[in-house]
Structures are given as C-alpha cells and as structure tokens.
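The complex is shown incomplete by one protein chain, all other protein chains being positioned as in the whole.
Naming follows writing order (A, B and C), and every chain is counted from residue 1.
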Amino acid sequence: MKVLVTGFDPFGGESINPAWEAVKCIRNEIAGAEIVTMQIPTVVGRSIERIHEKMKELQPDMVISVGQAGGRFGVTPERVAINITDARIPDNEGNQPIDEPVFADGDAAYFSNLPVKAMVQAIKDAGYPSSLSNSAGTYICNHVMYGILYYIHKEFPDVRGGFIHVPYAASQAVNKPNTPSMAIADITAALEAAIEAAVRNTCDIRAVGGEIH
Amino acid sequence: MKVLVTGFDPFGGESINPAWEAVKCIRNEIAGAEIVTMQIPTVVGRSIERIHEKMKELQPDMVISVGQAGGRFGVTPERVAINITDARIPDNEGNQPIDEPVFADGDAAYFSNLPVKAMVQAIKDAGYPSSLSNSAGTYICNHVMYGILYYIHKEFPDVRGGFIHVPYAASQAVNKPNTPSMAIADITAALEAAIEAAVRNTCDIRAVGGEIH
Amino acid sequence: MKVLVTGFDPFGGESINPAWEAVKCIRNEIAGAEIVTMQIPTVVGRSIERIHEKMKELQPDMVISVGQAGGRFGVTPERVAINITDARIPDNEGNQPIDEPVFADGDAAYFSNLPVKAMVQAIKDAGYPSSLSNSAGTYICNHVMYGILYYIHKEFPDVRGGFIHVPYAASQAVNKPNTPSMAIADITAALEAAIEAAVRNTCDIRAVGGEIH
Partner (left out) sequence: MKVLVTGFDPFGGESINPAWEAVKCIRNEIAGAEIVTMQIPTVVGRSIERIHEKMKELQPDMVISVGQAGGRFGVTPERVAINITDARIPDNEGNQPIDEPVFADGDAAYFSNLPVKAMVQAIKDAGYPSSLSNSAGTYICNHVMYGILYYIHKEFPDVRGGFIHVPYAASQAVNKPNTPSMAIADITAALEAAIEAAVRNTCDIRAVGGEIH
C-alpha cells in the first residue's frame, strides 16, 4: 500500500507550518505501507493541482492531507469537506476568493472515506488529545480536502482520502496568549497513529463521536 | 411574507432551552412579514416531521429553526447542513443514531439559501456577538436543518430556509465554569435582527466571513 | 447603612465601561441600605484618591468598587488585593507604572472583609454566573481595591470593603471573537444581589469555593 501525506507551507505570517514540520518527520513505512510525503503551497487551486498531479504519478492507495488549525487543542481528523472557498485572509499568492465553489461541477460536500473514528481512537490510545471534527473551515484546508475527495469521486474511485488538522506548534504559541499548542514530535506521533489506523481499518469503527453542535 | 420560526424543547438535562425561550418572545411581525413560532421536540425524525407538516399547512415563505449550542459565545447562523446524524447523547425519546444519513436519498449536504452573512452583520449591528458557523454539529440541530433544506429541495423550491444556533441562557451557565452565555432578551433581539435581514435581503451580501479552519 | 459603589470610566480603547454602565443603574436602596454610586477615573493614584475623599465626606459603612475584567464569564467578587501596580497598558492619563507598590508602607496584601462567598452564592441564586476570584490583576482594579483596604486598615477600621469584576457588555464583544459577555441589565442585577448579600451578612458563609490554581 502507498500512502501520500501532504503538509502545507507556512501562511498567515507564521514562520513555520506545524503540519509540514510534523509530516516531514513521519517514518517512511507504517504497518507495511509506504509513506510518501510532499509539501504543498497554501494557494487556492495550485495546492489541489499539485496533489492531483502527484496522485496520477504515484497512484497512491490513500491520500491524507494535513493542515494547521491554530486554536485547536488536539489532532483532529475531518469528517467532511464542503463545496465552498471563503477565505478570511489572502493565500500565499494573494488570492482571496469569497463564497466560491471549489469545483462548480462537484457535490455540495464529500464525506471522507477514511475510518475517521478509528483514527481518533488510535491517536487517543497513543496518548494525544484528539476528536473528530465536522468542519475543515472554508479556507485552503477545506479546499484541498474537498479537492482530494472530488478527484477520488471522479477519477480514482478505489482511493481513500481525507484530512487531518493539527494545532499550533509550541513555538508558535509563545506570543499568543491562551492558545493551545503541541510539540512537533507529538504531532508526528499522533499522525503516525492515525495513519496506522487508516491502513489497518478498511471500515470505520462504530463509536459515539458526534457533536451536539 | 410568512416566516416559520421553530425552537426546540429542553434536552440533555437542562430545564429550559434558550432557543425556545427566545423564539417564543419574537414579535409577530418583522419588516412586514408575519412571524409564526412553533416549539419542536428534540427527537430524531419527529422534529423534522413536525416542521414538514407545518410547512404543508402554513405554506411559509421562509423557515428558520433555532437551537441551543452550549459553549458558543454569540448567535450564529449556520451555513450548511450535512447528511448525517451522529448523536453524542440520546434524544428526548432515547434514540441515539450513530453515523446514519438524515435522508438516504438526500444530497451529501445542503447550503442554507438564507442570506447568512447579511444576518450575521445585522446581529452585530444590533450590538450582539455573532459569527457565521460552518458546522451545525451532527445532532438534532443539524438533523432538522438538513431536513428543512431537503424538503425545500424536494417539495418547496421557492421557500428559503436555514438554522441559527444560540448560546446558553445566563441561568444555564450558573453551574458551568468558564461557559459563555447570553440574556434571553438579547437572544430574542438578535434573532429579530437576523430575521429582519433575511426578510429584507433576497441575496446575501458579499463579505469576508470565512474561517481558516 | 450607607454603601459607596464605584465604577470606572472607559479605558483601553473601549467606548463604554460595563462596570460604570451597570453601577449607575443600581437602585438607590438595597435591603434598607442607602446606595451611593460614583464614577472614578481609570488613572493610577487619582482613582483611589477620589474614593478616599469620598470616604471622608460620606462616611460610608461599606465600599465596593466595580471594574471591567474583559474575558471573564461571570460577575466575580475578589478575595484579595496585592501591593503592586504593574500596568500592561497606560492608564487614561498615560501613566504605566511597572512593578511599583501601591503604598510603600502598606502590607503585602489585604484580604477583602466583605462576605465574598456569600456574595458569589447570592449572584448564582439570582441566576447569573459567578465565582470567587483570587486575583484582581495588577492594573488599576487591583490598585483601587488595595487602596480601599489600605485606607480601611489605616483610617476606617469599622468600614468593610472590596471589589467586584464584571465581564464585557455584549456590545463590546461584537468584534472580539470567542469572548464572553453579559447584558448590562444582568450585570446590574448581579451586583444588586451581591450588595444585598454583603449588607445582610456580617460574616462570610463557609463554602467550598477555592481554586486548585
């Protein structure tokens, strides 16, 4: 099995992106699966096109994109991506689309076909905070997650894919009062646990994991 | 114009539901539109069926459901509902569906066709905290929002509909440390501002209101 | 019995101060006690001198100063004031003392001699969030609380005094994401409940109300 794992470059004035810092340290074999990591730009369109090209070239069995969610307390697999891009801040090339569809011919949303609850459980079993998220936002993270699932739906029906949000690295929180963070090494370990769960579980577990709101 | 506004009964051990407490005090005419309020049960299936029946009987031009989102800091219109019910706690009749579709023949998600950004702006202009939410959760609130939009899509194509989440009432937060709340009268005023914006704006405003994650 | 209740003027770029907005609406008689309200400037030194002069003139039996604590979730009586002024921002006349004693000849700290736990309980019984705070900060609020207790200690041994912090008003939180707030009318009602408890209880109640940290 081949697993493509991507992480974004820094954006929003940050000097690092904990997603890429953690992804680049993931070991290159997990539970028998080959792990291929790739940095992608925090840019509307180009981000997902880089992944699309890599999917065609590498033919991975699974695609997991990882992004920074400043303010979150743990490592949070995403359940669903919605067909909208609504940017709070310009991307790294200055684009700031407001309320535009990711793909005009796509569905309103796509659910991840990764075993997201098994991934949450595996992260927690490894000793790190985690919960299932029901919103990947409306910025490049949701954009890329939607794009991966769109291409899976249109071109790669046997591939599984999804997205994981990670908190700020500790160093990013130094001048942000009351902001949670994690050690990069812990984020890497949490991602490895999640990937292992995704590799080992074809179907998701049945577990209480919803949110009241 | 006729606007149907619903609020849930109490659930999760609470003695009141701020949604209904606020909804029942909404004035019966806003910007020329007639407002009809209705309490609905916090019950999977029955909640949306009660609304469905009322839509057939009343033939409203707009349907807005209001629900409690304990932990939120302001009054938050919802952008989208997803086709899943994943209950963290049993509903008021003991049902606790896990990862089931709301309607098996529905789309993966429906976007609200209310002018949600204009509603957020109107609430803020009235002096109350508000932001656009991208997740109505996976419990009865999302369930009802999805159901309203499903029936609009299938049976009432000219009707506009959506959902607004409100914080705990102050009295509910008395024994919940570090939990935000609002006065019921302020929630009512915020809802009236939102409804007025929905009545007056056929199309949404173009405004930066997305979330990075 | 005469009770002097003070509230600060706006500071830190805010157009209102919820402390004064709420204090000025307190009714002028509570449980048989006469309530005298006074606005004081958010200024090092002058704030406490204004109160000192008023104490000499009015000869109140009780002095309660009320201040804004942006970020708090409820109305929080303070347990103790410490002998330091360490200003994060300049006051309304541009003073910004760093690590200076409030009064060089004062004790390291003074505990309020108000029945603070009875006041917390009364606020909660009235339906508003409240808890006992163990730090009034190091800005003008702590400065004034320390000053009141210093003058009680030195000149008015029969007077009781203390401080109550209040959250942002709802209107102040409009452009502050994830910031708790309260309705001004609710803050007034909570203060009235606290004052009534202070008037009625010479000694504090015995209640679990400490903080682990």
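What we mean here is this: contacts are C-beta pairs under 8 Å (C-beta built on N, C-alpha and C of every residue); 3 or more make two chains touch, one makes a residue touch a chain.
These numbers were taken from a predicted model, which means no experiment stands behind them.
Novice: Which of the chains on display does the removed chain touch in the whole complex?
Specialist: Looking at the entire complex, the absent chain's contacts are A, C.
Novice: Just name the one of C:A87, C:V102, C:I148 or C:L191 that touches the chain not displayed here.
Specialist: Final answer for the missing-chain contact: C:A87.
Novice: Looking at the full complex, which residue from C:P18, C:G70, C:G161 or C:P180 touches the chain that isn't shown here?
Specialist: Final answer for the missing-chain contact: C:G70.
Novice: Tell me where the left-out chain touches subunit C, residue by residue.
Specialist: Within subunit C, the residues that touch the unshown chain are 12, 67-72, 79-80, 82-89, 96, 98-99, 107-111, 117, 134-139, 141-142, 165, 204, 206-213.
Novice: Which positions on subunit A touch the chain that was left off?
Specialist: Residues touching the hidden chain, for subunit A, are 73-74, 124, 127-131, 170-171, 173-183, 185-186.
Just so it is clear, only the chains that are shown with their structure count from here on.
Novice: Which chain's centre, taken as the mean of its Cα atoms, is farthest from the centre of subunit A?
Specialist: It is C.
Novice: How many Å are there between the centre of subunit B and the centre of subunit C, using C-alpha atoms for each centre?
Specialist: Between these chains, centre-to-centre, one finds 38 Å.
Novice: Where in subunit A do residues touch two or more of the other chains?
Specialist: Within subunit A, no residue contacts more than one other chain.
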